[in-house]
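Of the protein chains in this complex, one is absent; all others appear in place.
Read from first to last, the chains carry the letters A and B; within each, the first residue is number 1.
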Amino acid sequence: MSQFFTGLMRLKRGPWEMLATILIGLGVFMLMQPFFLWAYTYSFITTLIGTVMFIIVSHFKD
Amino acid sequence: MSSFSVTEPSNGQKWFAGILVVLYALITIMPLAWIMMTGFKTPPDSISYPPKVIFEPSLEGYVNLFTTRTRVGQEALDALPPPETWYEEIVRERDMVIAGPSKFGERFLNSVIIGFGSTFLSIVLGTLAAYAFSRFKIPLADDLLFFILSTRMMPPIAVAIPIFLMYRNLGLSDTHLGMILLYTAVNISLAVWLLKGFIDEIPREYEEAALIDGYTRFQAFYKVVLPQAATGIASTAIFCLIFSWNEYAFAVLLTSGTAQTAPPFIPTIIGVGGLDWPAVAAGATIFLLPVMVFTILLRKHLLRGITFGAVRK
Partner (left out) sequence: MSDTPLTKAAEATPPTVARKIRGLSDRAIAWIFVGPTIFLLLAINIFPLIWTINLSFTNYRANRTNRAVEYIGTRNYERILNDSDIWLSMQATAHFLIWTIIFQVLIGFTLAWLINRKFKGNDLWTTIIVLPMMLSPAVVGNFWTFLYQPQIGLFNYVIAFFTGADPSSFQMLGSVDLAPWSIVIVDTWMWTPFVMLICLAGLRSIPDYIYEAAEVDRASKLRQFFTITIPMVLPFLMLAVLFRGIENFKMFDLVVQLTGGGPGSTTEVASINLKREAFEKWRTGYASAFAIILFVTVFGLASIYVKALNKVKER
């Protein structure tokens, strides 16, 4: 776990991509879950942040 | 590998697996077989209960698919000269006369024109681009390739909104050219990705030898690389063709008459007095059969095609 955070600090690609993937996954889940309207409302912004982050961090060095 | 290898399944296992797979295959093929059978039933046979497995084959569905008919009274029917052709005879038995050809032939032809047109374009453009991606250093190549792939993943309805407006302004709605360009844009991503895989597999040494022999890049490309990539290009072409052949969302939203393809047309086949299932089934059979034949031809490359060339075997 601490390796994950040092990876984030040093702008390594792997952990950042993981973070972006989690955000996108969370956004998609929020979009389609039947439980909370507020989660649905904020789903798009979550996916958007995740996607933009993914595009940026995929240019980081391994 | 010796025949006593631990990874070789036992005979019992093979039988068990074989039986289950065959069972699944038979279940999966049943709906298709049923629809093909229905095409050869008469309308009353097609809606009988219990469903008829044994029936007298008839071409009525096919006749109804290709013609439009009108119902006439008994006196008018008696006054007509005897039917000259077998299909007129079939129609007469239902107290109807043939009014003219249906639109199915036209729609089918549209599918062929648009399918082949867009396949040809995507293959030409795709081969060039794939060659460049495979052999040259292109700045941001990975991003470009991802961008090309991502265009294929777009929800068609979302893309259709601006395309609809754009085509309306340019006068491309309901034209063959408009549909060909649109399908080319969708297919080109698949063509580039698949063909890049195929061209990557051709050793560079062949071209380099040709270049040393005094060929230009262009000559090396079409005299050395193209012949080597022929099977790859052919299977990519079939994938593109199948896609344009099957496409429905764009076709139903952007075409209504002159350029309408078969998929949006087949569900609208309605007979005189109730849904004419044999005619629908006949249309579906004629439409699906070429794809089935192509699938069988393609079976070695199927996996490649559906994973954009990522999984080779």
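We take it that a residue touches a chain if its C-beta (ideal position, glycine included) is under 8 Å from a C-beta of that chain, and two chains touch if they have at least 3 such contacts.
Small disclaimer: the values here were computed from a predicted structure and weren't measured.
*Asks:* Consider the whole complex, including the chain that is not shown, and state which of B:Leu65, B:Met96, B:Ile188 or B:Val224 touches that chain.
*Replies:* Result: among the candidates, B:Ile188 touches the missing chain.
*Asks:* Could I get the residues of subunit B that touch the absent chain, sorted low to high?
*Replies:* Residues in contact with the chain left out: 1, 5-9, 13-18, 20-22, 24-25, 28-32, 34-35, 38, 46-51, 125-126, 128-129, 131-133, 135-138, 144, 146-151, 153-166, 181-182, 184-185, 188-189, 192, 204, 208, 211-212, 216-218, 242, 245-249, 252-253, 262-264, 266-267, 277, 280-281, 284, 287-288, 291-292, 294-296, 299, 302-303, 306-308, 310-311, 313.
*Asks:* Kindly note down the residues of subunit A that lie in touch with the hidden chain.
*Replies:* 17, 21, 24-25, 27-28, 31-34, 37, 40-44, 47-48, 50-51, 54-55, 58
The rule we apply is simple: only the chains that are shown with their structure count from here on.
*Asks:* Centroid of subunit A to centroid of subunit B, CA atoms only: how many Å?
*Replies:* 38
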